[in-house]
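Removed: one protein chain of the complex. Kept in place: all other protein chains.
Labels run A and B following the written order; every chain starts at residue 1.
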Amino acid sequence: MKHVDEYRDGRLAQVLAARIAREADPLASYRFMEFCGGHTHAISRYGIEDLLPANVRLIHGPGCPVCVLPVARIDAAIRLAGRPEITLCTYGDLMRVPGSDGMSLLRAKAAGADIRMVYSTLDALRIAAAAPEREVVFLAIGFETTTPPTALAVRLAVAKKLANFTVFCNHVLTPPAMQSILDSPDRRGLGRVRIDGFIGPAHVSTVIGTEPYEFFAKEFEKPIVVAGFEPLDVMQAILMLIRQVNDGRHEVENQYGRAVRREGNTRAKAEVAEIFELRESFEWRGLGVVPYSGLRLKEKYSSFDAERRFHVVDMPARDNPACECGAILRGVKKPVDCKLFGTVCTPETPMGSCMVSAEGACAAHWTYGRFRDHARKVS
Amino acid sequence: MSPRAYRRKLDLENGRVDLSHGSGGRAMSQLITDIFHKALDNAWLRRGNDQAAFDVAGGRMVMTTDAYVVSPLFFPGGDIGSLAVHGTINDIAMAGAQPLYLSASFILEEGFALRDLKRIADSMGAAARAAGVAVITGDTKVVERGKADGVFIATTGIGVVPPGLDLSAEKVQPGDCVILSGTIGDHGVAVMSKRQNLSFETDIISDSAALHGLVAAMVEAGGRGLRVMRDPTRGGLASTLNELAQQSGVGFRIMEEALPVRPEVAAACELLGLDPLYVANEGKLVAVVAPESAEPVLAAMRNHSLGRDAAIIGDVVADDHRFVQMMTGFGGVRIVDWLSGEQLPRIC
Partner (left out) sequence: MCLAVPGRILSLSGDDPIMRVGRVDFGGVVKEINLAYVPEARVDDYVLVHVGFALTIIDEAEAARVLACLREIAALEAVPVEAAS
C-alpha cells in the first residue's frame, strides 16, 4: 500500500536506530511518552523498543479512548442497549470492554440486546433510516479524530429529519488530558514520572493541527514531536526529540507533515464546534475528573442527544480495586507492576480497559512484550 | 392398475422450507429426493436407506466431525455447502489420510428459500464430485423461524491412512521446518467483505478448497519426514501455531517476510484493523517437517495447483514457554499470541 509500506522498511529502521544510538548522549537518559494508543500499538507490534539504546525509553500514555472510558459510561451504554426499543450501534473496540459485574456489550448482545457493530456513523444513520420504529443510539467515543464523523452524522440526521437517531456522546479532548498528565501529582510531587518529551498524536493532529501543543511546549518546557503512525515515523520522531533535548530546545515539531498542518482541518473543527460544546468536567478512567475535557451535544441539538432523550444517569461504578489501569494510563506503573496482570486479567478475561483495547498498554505488553520479560529473567 | 397419486412439484423458484419438510412425511421425502439426492447423487443415496454400508479397507481409519454455521451463506468463492465438503475433507486430509465418504445433516430454518437450498446442495454435489468423495448418507430437520441462521450443516467424514503414517503433534522437534501452503487471510476477508456494515469492493475470493490431493503429494515426497499438518481455519495461522506449540511442547520462530499475503488482503486488514495472522483460511495447511524433508516437500507442494505459493515460514525451537515468536519485517521480534475472543474490526 502506498504511503504505508515505505514507512515499514526494515533497512531504514536499522539506519535510524544507528543514528539514534549515535546521537543519544550515553550519559543521559531519555524518557518520552507516546500519548496516543496507536503509537503504543505500533511500538509494540514492530518491536521498536528493541531498536533503541537502553537509555532511551518510551512511556505509554493515556491516548486510548477505549481505555479511558469510565466504567460508569459503559454500564450506561449496556443499560441503554437493554431497553427493548433501542438498537445500540457501536464501533467494534467497545464490545469487550468490561463494565461492572463482568458485563460487556458483547455479553449483553448474547443476552439478547440489539447491539450492532458498525464501521462508521453513516452505517448507524442507515440503520435508523431503515427502521423508523426503532430508537437507534450511536455510542460515540474517541478523541478529536473521531469526533468530526459524529458531528457530520448529527448534521445529516438533521437534514434527513430523522426522529429516531441519537448519540450517546463520550468524545474527549487531547490537550486537557496532556495537561492532566503533566500536572499530575505523581509528576510534580514525587517526581516519579519524569517525561522528557512527547510523541504527539498522529491523527488527532490532522484535525486539531500542531498549534494546540505550542502551549504545552512553552509552559512545561518539553519538546513535542507530532509523529505519523508507521514505525519509521515513530523512530524519526524519537530522533527529533533526542536532538531537541540535547540542544535544550522545547518546541513543537511536525514529523507527520504529509498529513498534518499547523492549523489542522478547519472545516472539521468548525463542524465539531457547531454541534458540540465542552462539559465542565468529565471523568476519565485512570485520570479521574478532568475539567473541560469532554464534549456533549449543544442544547440546539438536544433532540439527537441520547443522554437527554433516555435520561441517562451515571451510577457510580468503581474499577476492581487491584486494577492498576489508572496508574498505567498515567505512565506511573507498568503492566507487570499490576498484580492482576497475566493472572486474573488476561485478554480472554480482561479486568480493566488497558487489557481489552488493542492499544492498551497491558494488551500490548501481553501480546508483544511478555517474552522479553522471560528473556530478561533467563539471561 | 392403481391411479398415480398427484404429486405437485417442489416450487424451487419461490417455495420455502416449512415445518412439514421436517416432519418425516411426504413433503420431507420430496425435499430430500428432489434437492439433496439430485444434487449429491450416488449409488448409496439411490438406495434410499437410513444408513450407508461400505467395505472397510485394511489399515487405520480416520473419522472426523464438523459443523458449518457461516454467515453469510453465500460469499465470493463459495458457500456453506462447498465449505462443508472442503472443510470435512481437509480435517481427514490433515492426518495424511485419503478421504472416502461424507455424511451431511441439515438443520433448516422455517422460511428458508428452496432456491437457496438447491443452490447450496448443488454446490455440495459439485465440490464432492470434484474431490472424488461421495456424500453417502444424511439427515434433515426443520426448526422454527429464528432458531437457525437459514441453514446449519453438520458433517462426518471417513478416510483411511496409508500404512506407517502417523502424523501427530508430539512428533514435532526443535530444528524442524514450518511450511505454509499459500496465502493467508483470503477466506475471512472474502466473507467479511459481504457482511453488512463492513462491506467493501474487492476481488478477494475465499480460498475454500479440498486439500487431499496436495497432501497426497506431500506424503509421497516427505514420507516419515512429515511430523504433523493442520489447516488454519478459525482463528487463523496464529491460533493453529499456538495450538501446535502447546501440544508439542515447543516454540516456533516465524519470519514475517516469508508469510505469503495477497496485497488486497493486507489492505483490507489495514482498513479494518485486523491482523491477517488471525483471519480464517479454508484452503490452506501448515506442515511441520524434518529439516531434510523440507525442500522435497516444498517442491512437491509448489508443483500442485493448491500449493503454488507454498513457503517455508520458519522453524521449531526448544521453548518451555511454548511461545510463537515472529521476527518482524522491521527487524524486531514479537510474540504471536492466541486469539482472544473474536477478532473485531477496530477504529483505534
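Definition applied: a contact is a pair of C-beta atoms (placed from the backbone, for glycine too) under 8 Å apart; a residue touches a chain by one contact, two chains touch by 3 or more.
None of these values were measured; they are calculated from a predicted model.
Student: Where the complex has a chain not shown, which of A:S120, A:S281, A:S303 or A:N320 is the residue touching it?
Tutor: Selected residue, touching the omitted chain: A:S120.
Student: Where the complex has a chain not shown, which of B:A268, B:L285 or B:I335 is the residue touching it?
Tutor: Candidates B:A268, B:L285 or B:I335; residue touching the omitted chain: B:A268.
Student: Consider the whole complex, including the chain that is not shown, and state which of A:R194, A:R249, A:R267 or A:R318 touches that chain.
Tutor: Counting the whole complex, the residue in contact with the absent chain is A:R267.
Student: In the full complex, which residues of chain B touch the absent chain?
Tutor: 193, 200-204, 262-264, 266-268, 270-271, 273, 331, 346-348
Student: Since one chain isn't shown, list which residues of chain A touch it in the complete complex.
Tutor: 1-4, 6, 11-12, 14-19, 36-38, 50-51, 63-65, 91, 119-123, 142-143, 145-146, 148-149, 152, 155-156, 159, 201-204, 206-207, 229, 232, 236, 255, 257-261, 265, 267-268, 271, 359
The rule is simple: only the chains that are shown with their structure count from here on.
Student: Please output the residues of chain A touching chain B within their complex, sorted ascending.
Tutor: Touch residues, chain A against chain B: 1, 4, 8, 10, 13-14, 17, 37-38, 44-51, 64-66, 91-93, 95-96, 106, 116-119, 123, 142, 146, 231, 346-348, 357-359, 366-371, 374.
Student: Quick one: which bits of chain B touch chain A in the complex? Just the residue numbers, please.
Tutor: Residue list for chain B touching chain A: 197-198, 263, 266-267, 270, 272-273, 321, 323, 325, 328-335, 337, 340-341, 344-348.
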